[in-house]
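One chain of protein is taken out of this complex; the other chains stay put.
On to chain A.
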Amino acid sequence: MERPLTSNIYPDRPPLNLKEYEQAGGYAALRKVCSGMSPAALQKLVQDSNLKGRGGAGFNTGIKWSLVPMGDEAPHPKYLIANADEMEPGTFKDRVLLEGNPHQLIEGMILAAYAIQADTAYVFLRWAYHEAAALLRKSIQEAYDAGYLGQDILGSGFHLDMHLHTGVGRYMCGEETALLNALEGKRATPRAKPPFPQISGLFGKPTIVNNVETLCCIPHIVNNGADWFKGLSYSEDGGTKLYGVSGKVKKPGAWELPMGITMRELIEEHAGGMKSGFQLRGVLPGGASTDFLTVQHLDIKLDYKSVAAAGSRLGTGTMIVMDDGTCPVGFVHNLQHFFAQESCGWCTPCREGLPWVEKILLAMEKGEGRKEDLELLQMHTQLLGPGNTFCALAPGAMEPLQSALKYFRDDFEKHIDHKKCPYD
């Protein structure tokens, strides 16, 4: 089984330096592109590979790039940004790539920047990833020294500068347009779309924001072709995927596997199944802002379409397992506390609604829940749902709530009827 993204990552040794990365075939893709591939051809190649954005939205990366104005008339500077602000609770996949092989990300960024003819690239890195920050600073300098960054890269006439930006902590920074505001030194509130960032992004210039894992796929697609990339997958979405499992399983971790393996294989084989004494009750398949799946869904394929058909989202592909010893109401309260705290306050339904939901759930946990609270919660899943808020934060927050009300309704009712948390 091929594992292009992680084949050069070894848990017990430091990541490849520039020379080792080159010996392992690194920067060959950049050489190939610089020796005569046009930006349009590179965009087409990535589009044909059916690489879908690994940050959670799952949009075709090549199509996203194709919306950037090209040619002599295009506004400059253009920007390429790696979204490394991994902050979705339960998600730890980009860390593996950032700490494991920083040059792979840098090469992917240079290629993406070439495809849209960007002038400047930023890595927007989460503050907490101190080790990754040090590695990226060193690796970016190595890439400059080797002529992979700066003026006239490998004699192609293409020039690119790259900077590392570390955040100061706010979940909203992961949202594409809020990230742009943060990079401009503002509060990380979302922007109205349109205009889309491809037209008017950072400092009003054309900008592409791609997830770390997405960018790391690019060198391998250039080296091996679109058909090879599609062939890695068990489903129609191209490539491999970094999946992860946390919670009370025997071997929590992250693994690069063919896109479209089943949830059963991931949890039972790779994560070793549940710890003894615990049964699986629910799974958030792709981070805190995805709908619960349950035991009946274990055999679904973990690709964008199949998970959507089961009523959830693949999201980041890092799943959180809820066991039978964990209270679903407390679990959802923890999630809503997070979302209420991280709401940027820009739009009213999210700013006012999420704390209300959080308070209702806390009251239930304390044994102060009322019968009508269930209806109130249900109502909020509509009021804070898609179309009623400025960005996807509140609708994302409602996904685990609405599915918990569906699958674990008994637990909510028990809290109200017995005036206490049955798990305490």
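FYI, a residue touches a chain if its C-beta (ideal position, glycine included) is under 8 Å from a C-beta of that chain, and two chains touch if they have at least 3 such contacts; residues count from 1.
As a working rule, contacts and distances are computed from a predicted model.
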Chain left out of the displayed complex - its UniProt protein name, from "NADH-quinone oxidoreductase subunit NuoE", "Sarcosine oxidase subunit delta", "PTS sugar transporter subunit IIB" or "Peptide/nickel transport system ATP-binding protein": "NADH-quinone oxidoreductase subunit NuoE"
Contact partner of the left-out chain, one of A:L136, A:A188 or A:C421: A:A188
Full-complex contact with the absent chain, from A:S156, A:T294, A:T326 or A:N388: A:T326
Residue of A:W65, A:Y129, A:Y304 or A:F390 in touch with the missing chain, whole complex considered: A:Y129
Touch with the omitted chain, as defined above, among A:K64, A:H103, A:R170 or A:H220: A:R170
Positions on chain A contacted by the hidden chain, ascending: 86-92, 94-95, 126-130, 163, 167-171, 182, 184-188, 203, 244-248, 252-254, 284, 288, 318, 320-323, 326, 330-331, 334-335, 337-338, 341-342, 344
